[in-house]
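Shown here: the complex without one of its protein chains, the others still in place.
Let's turn to chain A:
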């Protein structure tokens, strides 16, 4: 077996490959050679082979068969072997493979090796990829090395300790005694890593934080020495003494001083000194200044210092170096919440950064500008931001548009300005606005009543120019549908009114329907708008024609709408004006609120039997459908019924959403437990009755709704206090036969102008011989004060056989519905 080729040879060979396939072939050949060499357990050349394997791994080829070989190398006595072995372990192994645990013993031995470089290798490997088991086993060794006087090992041990703490936080206490004199080291490497270790401990545990606060004076002293010490050749970087260490110490000071007055006090002087003395002509100086500023902002510094910090940031903004400007913008963003006024002073510089060529800077400047907008500067800022929106990259447009909307909503000086701003955004970045902005805008427009004519006119003009931006088109067609009459009558006060005829408006809307640029959603909007105009415009025939054409559209959504509108023209023409009248002002309950209301009121009003009504259980739905069949079709609203008494009242609660302004305060509590015929339970039911009777007697007399085959159902009435349109009816079902009626279910249906809600019954067993009653509460909404009529269906099981009955209840006392 010839000696395996050297790493150098391999690299040279691979580099001659001209295609990916050639390279792959070479590598596969070499892998095969390496594999057979491993099998032969060749000790001399193992390190060479592993080195080659690592190279191939870097190029992206699989190298897992070398993992065990790395372990063998680590166990070898030669330094070379160990070096490449540990490197291989760090690159190829990780805690997911069980193989790595085999390393633990080797590392333990190596941590106690006589050569410091071997110890260093072991520490390095443990600190990079040590798993929690390994860390637990070896933490003691690491702690020992933390106390050694060898600075090379000490600094590595410190970072290894950080890794151990990250993996096994409970071990943090173990390292506490070793930290005692870490800071008195002279060696900067050790100081640096010690500060890192202290930082990690403070971040993880508030107790440690409190404990280490006493180190603040020492840290301040070290920092002072660094600044004042003058030129020290070994640590000098561009005239500044060990900037990395300064930055680390400043960071630790930040954590220590964060909410603590005393520590912050102790730091004030040194921070001011660093801030004023550091040279800013080179990057290192700026790095230190930047860190100082961040520290000043985070601790409880005095206000003079804070102003100094923000001024430094302001100076950074004017620097030519892009990195500095980026960093300044980032920190200003962090501080704008707390020191708003100070940052405002730099507003003009920030706005200038919007015009920078660098994408990262532009993004930061945009975020910061939105944070700086307030009531005073809204007009000026908005001008700049809109200009930015015009010219920025597409990736920014969505965020910028949302930001503009939010800012306009919070600080708009006048409604007209608000609408103008929105129009501007829609016309310039219309295709990038988020989906929820359309309903929000519609709600905004509806609520600014006096601006309707102006708005619809501007939107119409915008539509004439360009119909490609969907959100704009959707909002415009909705407005034209609502306020088309204002448009045609030329009533606009704010602007010169334009002369538009009805036909022109319909031309535009029909154009939207046929255009290729319109999405299906937009088409839906424009069809509905055309329909609404049928009540606002005089000429209806054209509209009728359009609507009937789309009755056979391929798009199902469009077809459904067209068919329903057609039906509206044909069968329900008397209802059309009522249905298509102006939208009321919408309540803005939550940011999602308007969307829901808009959906239910606007687009689905016409289709009553649509599946937008939430049906909590399928069974009642079937029963409801039965009722519908029974009661002959379309003139009844299906009622959602809770069949089992165990169903909580919240099922009925879903109806509450549909009923909109019904403020239901929960009514009498439905019985939650299993139906039983225990007297105590019935007594409860009974005892609640007199209450009702009293109230009912005072207001409305009770009545008997049904009395047949031993089952008697009485109705008692009550008005729900907050809303006089709601009548609360309690049914009392009693059974005069000799056997109990089980599985008793009461259902009711009312004509369409009413709405009905059934709460859970008290039980579904009506005890025999009038021993008790089943009560159930019905709430009826009767906004039009029409005569209350009801059809009821009763099902129960008597003596093992099921019984079903239907009845109509017409004898409601007049007071119950007037």
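FYI, a contact is a pair of C-beta atoms (placed from the backbone, for glycine too) under 8 Å apart; a residue touches a chain by one contact, two chains touch by 3 or more; residues count from 1.
Convention: contacts and distances are computed from a predicted model.
Visitor: Unshown chain, UniProt name, "Mediator of RNA polymerase II transcription subunit 22", "Acyl carrier protein", "Cell cycle control protein" or "AP complex mu/sigma subunit domain-containing protein"?
Guide: This omitted chain is identified in its UniProt record as "AP complex mu/sigma subunit domain-containing protein".
Visitor: Taking the entire complex into account, which one of A:327, A:365, A:777 or A:809 touches the absent chain?
Guide: In the complete complex, the chain left out is touched by residue A:327.
Visitor: Of A:132, A:205, A:360 or A:709, which residue touches the hidden chain?
Guide: A:360
Visitor: With the full complex in mind, choose from A:146, A:160, A:351 or A:530 the residue touching the hidden chain.
Guide: Hidden-chain contact among the options goes to A:160.
Visitor: Given the full complex, what residues of chain A touch the hidden partner chain?
Guide: 6-8, 11, 15, 44-45, 47-48, 51, 54-55, 57-60, 62, 78-80, 83-84, 87, 91, 94-96, 115, 117, 124, 127-128, 152, 155-156, 159-160, 162-163, 188-189, 192-193, 196, 234-235, 237-238, 242-245, 247, 251, 282-284, 286-287, 290-291, 322-327, 357-361
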